[in-house]
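A single protein chain has been omitted from the complex, and every remaining protein chain is retained in its original position.
The letters A and B name the chains in turn, as written, and every chain counts its residues from 1.
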Amino acid sequence: MELLNNLGLGFSVALAGTNILYCFIGVLLGTLIGVLPGIGPVATIAMLLPTTFVLPPVSALIMLAGIYYGAQYGGSTTAILVNLPGEVSSVVTCLDGYQMARQGKAGKALGVAALGSFFAGSVSTLLIAAFAPPLAEVALKFGPADYFSLMVLGLIAAVVLAHGSLIKAIAMIILGLLIGLVGTDVNSGVARFNFGLPELIDGIGIGPIAMGIFGFGEIIRNLEHTEKREIFTKNVSGLLPNWSDIKQCIPPVLRGTALGSFLGILPGGGAVLGAFSAYTLEKKIAKDPSRFGKGAIEGVAAPESANNAAAQTSFIPLLTLGIPSNPVMALMIGAMIIHGIQPGPQIMTAKPDLFWGMVASMWVGNLMLVILNLPLIGMWVKLLSLPYRLLYPAILIFCCIGVYSISNAWMDVLLAAACGFMGYVFYKLDCEPSPLLLGFVLGPMMEENLRRALLLSRGDPGVFMTRPISATLLVLALLLLILVMAPAIRKKREEAFVEED
Amino acid sequence: MKALIKNPRDFWAGIMFIVIGCLFAGVALASYKMGTAARMGPAYFPFVLGGLLALLGLVISLLSLSKKNAGPAVEKFHWAPNFWVLGSICLFGVTLKIFGALLSGVLLVLLSALGSSEFKLRDMLLLGIGLTIFCAAVFVWGLGLPIPLCPNIDALQQVKLCRI
Partner (left out) sequence: MKKPLFALAAAVLALAQLPALAQSWPARTVKIIVPFPAGGPTDVLTRYLAEKLSTQLGQPVVVENKPGAGGSIGADLVAKSAPDGYTLVMATASTHSIGPYLGKLPYDPVKDFTPVVWVGNATNVLVISNAIPANSVKELIDLARKDPGKLNYATSGIGTISHLTSELFASMAGVKLTHVPYKGTQQSIPDIASGQVAMLFDNIMTAQPNIKAGRVKAIAISSSARSPLVPELPTVSEAGLPGFQSVVWFGLLGPAGLPKPVVDRVNAEMNKTLALPDVKARFAQMGFDQAGGNPASFAQVMQRDAEKWSKVIKDAGVKPE
């Protein structure tokens, strides 16, 4: 009953004239910067922060949050249409979404992504409303050993992303881990592999890597030969997902939402793992896993829902513990502080209108996004019929400005170009880049937590088995490993049989 | 050589992994402290990973010699699009601070367009100008991102439109 009262209060705040307007401005801006490849929510929110000083705190935070989840929606559009992940979590959407677009099913992919995201957003908003404080305690239970084991589980899940050679996928993960180690080592303060460049002391950003390997690599590959170039099939089959598509997507969306909501609560890398593990789960339980990577609709629905659920629940550690789970959340803390609000559980009691208004606005914002995005799908799909010679210079200029704006460093633009070359080589050698990206993100966290766990246990590796969370995760990782290896071994045997025949 | 390698893509991928793995492991070993398994130094993790990568690369390369793993040849490497696309990106990065985004942006569009076989100067010039103005409007005038727009000449910096 109390929840209903609170939500009532929230909606009365969120739906009040100016707030709903700021919510709309936020999601609209978010969609725009999400769709434009390169430019991300961090730069946008940072720039807009001063303009919110004059607004009442509730309106300001509603707008900034709107930019964040609006960008998530917009980001999946770019991932599906041009194979350009705006951030790590949409890498997974690229895998099957882009393939669907190539088969003329871009509209379906976009529709499923929007509907899945909306559902996930609604459920996780409710979760925040009902259980934020107890869920925050979950985040507090995770120590360094547990995070390490979570990363191990995540990396094994990354192997499943590949649909080619297993051993090459593992090599790509390790390569990603190594690239992730460039920069200052948290535990010793030593700058590693920076080759004397001060710009590399804080490591290589995800922007140049994702933009370079995926975006630039793909462009060069498309330019290779005029005749063979990637032209999307003109016969677009069904702009929007039909009922049978939707029915097919209900279970993946449910599973994705559950996984994403849970992992989003964990401040260290949880949200990143959400989309990846949702995809892995779908591929593992699918009747025909070989469809994945070739345009499986579940491969879009599940990670997109997980992604959005995690984006939403990552507000939980922020609102209740004051721990930011990603750079956007760090900015939100900054925004709260500048408005004289201390993030933390006392918000709920001290400023109930702010807390519940924000929660309710998230749902309102998600609804706006669906209404905004569904009609836009037709326009996006039309964009694909633009001649490629006009499309790719546009992608390039957005990417370049976006990469530059992350930390106003021209070095990042050059790094992205280098990564573009790497992406092209990977393509030539049949090495899939998505496991590399996951390794890149998880690598530093994995090493950091491993060493921290050993430091805290005074060098005793037993800590990974004696802590219940860590032990459970490691057992899960082992099970997953067996599950991953089994079909590969079976396949080898089958191939051997075929050859002997 | 050709007859020996049954799967050239795997073979060269393996070689790539060996080289990169050895590079990381070597640099780690030479420049940073190793530590022990219980108290790892900064070299420990990269050394182990680098070694593992080299080992995997070796396995991939060796497997590619087996008939069972036969695969297609490495497709032809096209230098032209690589040169134009990556070159124009690098040029953009280097000249942004000096020329400003308006000039560098048009340059980026024009030069990268040379990577396509259907290059038309007039179209690309129009596209370049249109795109840079759009970017300036959205990113600089709209969002206020601190991206230099005009060439770094004092007189131009005082023009209102050039202001961040």
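Details
The definition used in the following text is that contacts are C-beta pairs under 8 Å (C-beta built on N, C-alpha and C of every residue); 3 or more make two chains touch, one makes a residue touch a chain.
Note that the coordinates shown come from a computational prediction; the quantities given were computed from them, not determined experimentally.
In the full assembly, the chain not pictured is in contact with A, B, by the touch criterion defined above. Shown as candidates are A:Val13, A:Ala46, A:Ala65 or A:Ala278; the residue that touches the absent chain is A:Ala46.
One chain is missing from the display, and on chain B it is touched by residues 33, 41-42, 144, 146, 157-158, 163-164.
Residue-level contact of chain A with the missing chain is found at 42-43, 45-46, 49-50, 53, 139-144, 184, 186-191, 198-199, 201-202, 267-268, 320-324, 327, 330-335, 337-338, 340, 342-346, 407-409, 448, 452, 455-456.
Keep in mind that, in the parts below, only the chains that are shown with their structure count from here on.
The part of chain A that touches chain B in the complex is made up of residues 32-33, 36, 39, 43-44, 47-48, 165, 167-168, 170-171, 174-175, 177-178, 181, 185, 187-188, 190, 192-193, 216, 219-220, 223-226, 387-390, 392-394, 396-398, 400-401, 404-405, 408, 410-414, 416-417, 420-421, 424-425, 428-431, 447, 450-451, 454-455, 459-461, 495-496, 499. Chain B makes touch with chain A in their complex at residues 9-10, 12-13, 16-17, 20-21, 24, 27-28, 31-33, 36-42, 45-46, 49-50, 52-53, 56-57, 59-60, 63, 68, 71, 74-75, 77-78, 81-82, 85-86, 88-90, 92-94, 96-97, 101, 105, 108-109, 112-113, 115-119, 123-124, 127-128, 131-132, 135, 138-139, 143-147.
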